[in-house]
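Beneath this line is the structure, given in structure tokens, with notes to follow.
Here the complex is missing one protein chain, while the rest keep their positions.
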Amino acid sequence: MLQRVWTIARWTMVELLRERVLYVVLLFAAVLVGGSTVLTPLTPGAQKKVVVDLGLAAIDALGILVILLSGTSIVRRDMDRRSLDVLLTKPLTRLEYLGGKWLGLVATLLVLTVAMSVILITSLEACGFGWQARYLPAILGSGLGMLVMASIAVLFSTFTSPMLGALFTLALFVGGSLSEGMLRTVGAAGGNPLLESLSLAIPNMGLFNLRGDAVHGTGVVPGQFLVASCYAVLYVATALTLAATVFRRRDFR
Amino acid sequence: MTRHVSLFVLPILLVATAVAGRAGQAQVRARPKRAVAALPGIPFLEFTALGYREAAADLAWMQAVQYYGQHRQGGNDLSEFGHFLEAVNTLDPRYEHAYVLGAVVLATDGGDLDAALEVLRRGARANPESGTCAFEMGFLSYVIGNDADKAMRYFALAEQDAEQQERAHRFRAFLSRRLGRLETAYLLWQDLYKSTESPSLRIVAQESMRRIEDELRQRGQVVP
Partner (left out) sequence: MVLRLQNIQKSFTSGFLMRRRQVLHGLDLSIEAGEAYALLGANGAGKSTTLRILLGLARPDSGSGSLLGKPLGDCAARRRLGYLPENPTFHEQLTAREFLRYGAGLLGLGGPELAARIDELLERVELASASQTRLRKLSKGMVQRLGLAQALLGDPELLVLDEPMSGLDPPGRKLVRDLILEQRQQGKTVLFSTHILSDVEVVCTRAGILRDGCVATELCLDDLTRLRAESVELTVSALDERDERRLALLAQSTLRAGRIVHFTVAPSEAQELLQAALDAGGRLESMQPRRASLEDIYLEVARLRSPAAAAKRRDSVPAGGDR
């Protein structure tokens, strides 16, 4: 089983990386260099913070961009190209197929995140600001968020068109990023059970946002990271199981 | 479209677009300046920043600095400055630069030291491990408020942060001498002389200790 999942993941990653996804790394370099050139002279006293904030935010946002552009069509494209027919008539279960697709997407994101992190480290060192190990949890947090968003993208790609899938995934990302603030606002207004249960269904992206602690050097408490990791694992497992349930029932014409 | 036609049309279109672009820029420049319009209302900031609050706070900080720069050149009356700083600290409550700049502007341009100290107190509460705000409180208390005693207390507080230690220590040594506490000042400079890694600071410390020694001798007191 693992060998089949790995086979799907491996070739999915090869395909994604050949589909100009790597241009995202160039985009990152451009954002970082361009952004810091323009912003640092305008933000006296906070130059280093600005470059680090920009770098960490760009790693996160570009990861989400790749998920929206490539992840939400990951199953649909196989359907359209008839590759799916060939794969599913091999001794492969549909759950293995989905797991492999998700893993391939995640492996691609890992490659991209590592490449972007190396660029960030290099530019911080080159500017004389210096890279600090305390920034690492922020990148790991972004990585956990990407795992979750990738599973949501795979879920949508099993039953809807890439455009709708991207729209839904983006909506969940926005909702997930806002849920914390929204809950606080709603909580202050006396609580709304509908909103509260909705906020449990959408991914709590705030949990993976460790950028504030990393930048200000207050340090990420290991317990905080552990909770975020457990939550990510459970959310991914739930989303992929739901995807497999939908996918198992699907007819391919 | 044939190649020749596009070769002819394309430059015209490019020039026309550039001209229109220039006209558009001029029109935007001519609009009345409303810096605050560039930022959404405070309650909505969190929503519009999504998860990228720190990066958004940087942008708000950039606007705050720009706005203050315009004020220095006579471009505005600082009436909206508070909004910018509030925006920065709503997005990122630990953004110390905003508290510091806010307090300095309140104390100097606004002439309201108490309000300035209150802003720094908020900053210190949001950043319990940092001595930056405490140091600024000491600095403003002495420079604006002329209260060396109060400033000494703030500097002692700031010294608990390793990053502020040397700077605060130096100010305490300086103020001790001003207050006539020569022995304390001597010991503080001595500490600094031993602990600092900066050659220039070591020279300053050495020079200060020599002067204090002279003063102590003139007064007939013993050098500690």
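A and B label the chains in the order they appear, each numbered from 1.
Definition applied: contacts are C-beta pairs under 8 Å (C-beta built on N, C-alpha and C of every residue); 3 or more make two chains touch, one makes a residue touch a chain.
This structure is a prediction, so every number in the text was calculated from the model and none was measured.
K.L.:
List the shown chains that the missing chain touches in the full complex.
P.N.:
A
K.L.:
Kindly state which of the options A:L87, A:L144, A:L172 or A:M205 is in contact with the chain not pictured.
P.N.:
The missing chain is touched by A:L87.
K.L.:
Write the list of chain A residues that the hidden chain touches.
P.N.:
Given the touch definition above, chain A has residues 3-4, 7-8, 10-11, 14-15, 18-19, 80-83, 85-93, 249, 251-253 touching the missing chain.
Everything below uses one rule, namely that only the chains that are shown with their structure count from here on.
K.L.:
Can you check how far apart chain A and chain B are, centre to centre, with Cα atoms defining each centre and the answer in Å?
P.N.:
About 35 Å, centre to centre.
K.L.:
Give every residue of chain A touching chain B within the complex, in rising order.
P.N.:
Touch residues, chain A against chain B: 39, 42-46, 49-50, 53-54, 56-57, 60-61, 174, 177-178, 181-182, 185, 205-206, 209, 211-212, 215-218.
K.L.:
Mind pulling up the chain B residues that touch chain A in the complex?
P.N.:
Residues 43, 46-47, 50-55, 57-58, 61-62, 65-66, 92, 94-95, 97, 100-101, 127, 129.
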